[in-house]
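One chain of protein is taken out of this complex; the other chains stay put.
Showing chain A:
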Amino acid sequence: MARRDYAQDRESIKTFLSEFCKCDDDGKKEFVYGSQLVKLAHREQVLITIDLDDLAEFNESLAEAVVDNCRRYTSIFSDVIAELLPSYKQQEVHAKDALDVYIEHRLMMESRTRNPMEQRDERNSFPSELMKRFEVGFKPVSTEKAHSIREVKAQHIGKLVTVRGIVTRCTEVKPMMVVATYTCDRCGSETYQPVNSLSFTPVHDCPSDDCRVNKAGGRLYLQTRGSKFVKFQEVKMQEHSDQVPVGHIPRSMTIMCRGEVTRMAQPGDHIVVSGVFLPLMRTGFAQMIQGLLSETFLQAHRIICINKNDEDFGPGMQS
């Protein structure tokens, strides 16, 4: 597999998002993603779904690369969208929640006080995750068939896969910390810590220049109001009875849903999930064993509920 030039990919993604259009029945041109970006900028929509069919039309190799290395491209897409968004803002957006207010104030403070020549510590500058108020999801190509859970193997790790099954259990929807915000009691600056996994170790000492240079040793305190949370739900899914070979037990799979994909499935529903198949290093279980075992899970981008009657429609199609 040839290494891809991510910078080049970013450029083509930019073009794709801003210029991709479909011809309507009336002959009117419709900018599919352009209009979604406008909505995102105005906070009217949170989840933007990139249809890989469209991307394949635009650039086939890019679409394949997205499927192969989905996680990386998710972050590239969201970076690109974050760059493009300010240009799509057509009117003033009102703050929707506390985090919006924080972000507004932070941006104001930064523009006022920041000295462009000054070096700022990585963690004191705003992480991109904090500022993004949207989510990116991929819709797989329509020709892709849904696999059964036992067909998804180690070779699929990192790729976008579609799986069909029945939900057996789901946890309640909980807020998950994505960026932890701390305030120092000495210098008053904010420190941010992006969190990528299910658990994190809090930072104690303030890394800002003031505290480090003066050796004032400020302690950090976690601010839940300034931190960013996303909705999080863990869903356990099991194979359909017709997918189980003779003499075997139905296999199950864990799905992690974030943001808008939560609350889409109840226990007992037949669903088609597409998402990225990833390994998870479970922390907290015996140091000796933790390293030896990884668990896998599916990070959901899309969940579609299908009823028994609709099964002949085939998976992956819009319900």
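Quick note on the criterion: contacts are C-beta pairs under 8 Å (C-beta built on N, C-alpha and C of every residue); 3 or more make two chains touch, one makes a residue touch a chain; residues count from 1.
As a convention for this text, contacts and distances are computed from a predicted model.
Trainee: Tell me the UniProt protein name of the chain this structure doesn't show, selecting from "Mini-chromosome maintenance complex-binding protein", "Histidine-containing phosphotransfer protein", "F-box/FBD/LRR-repeat protein-like" or "glutathione transferase".
Mentor: "Mini-chromosome maintenance complex-binding protein"
Trainee: Taking the full complex into account, find the residue in A:Ser35, A:Thr171 or A:Asn307 that is in contact with the omitted chain.
Mentor: A:Thr171
Trainee: List the residues of chain A that touch the chain left out of this view.
Mentor: Here the touching residues of chain A are 153-154, 166, 168-169, 171, 236, 238, 240-241, 244-253, 268, 279, 284-286, 288-289, 291-296.
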